[in-house]
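Missing here is one protein chain; the remaining ones are kept as they sit in the complex.
On to subunit A.
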Amino acid sequence: MKLITAVVKPHRLDEIKQALQAFGVHGLTVTEASGYGRQRGHTEVYRGAEYTVDLVPKIRIEVLVEDGDAEELIEVVVKAAHTGKIGDGKVWSVPVETAVRVRTGERGPDAL
């Protein structure tokens, strides 16, 4: 199994959700997050005094998938999150040892 994590712009959430549903993903977790990448946030100006706000709002989406679907799913998320502008975010995957459905005790791919 793989855990796909995407830290992306908040306004892309709906697009990504729809894309994931179309792909056949049953569940996902969304968290509000903040952070910065290479562009280091933005600048605000108050009466000419500039302040750098380096942590900008993001959302973090997490999805568990079977190994064979991981690459394709990453492509789906990247496509849905893409705006072409700076700060679009990142998507990555990590291997997952096990997963358990709490209600039934099912393990592994059955728990997804």
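As a convention for this text, contacts are C-beta pairs under 8 Å (C-beta built on N, C-alpha and C of every residue); 3 or more make two chains touch, one makes a residue touch a chain; residues count from 1.
Assume contacts and distances are computed from a predicted model.
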{"item": "Chain not displayed: protein name in its UniProt record (\"Rieske (2Fe-2S) protein\", \"Ammonium transporter\", \"Putative protein-disulfide oxidoreductase DsbI\" or \"Electron transfer flavoprotein subunit alpha\")", "value": "\"Ammonium transporter\""}
{"item": "Contact partner of the left-out chain, one of A:27, A:48 or A:68", "value": "A:48"}
{"item": "In subunit A, positions touching the absent partner", "value": "44-51"}
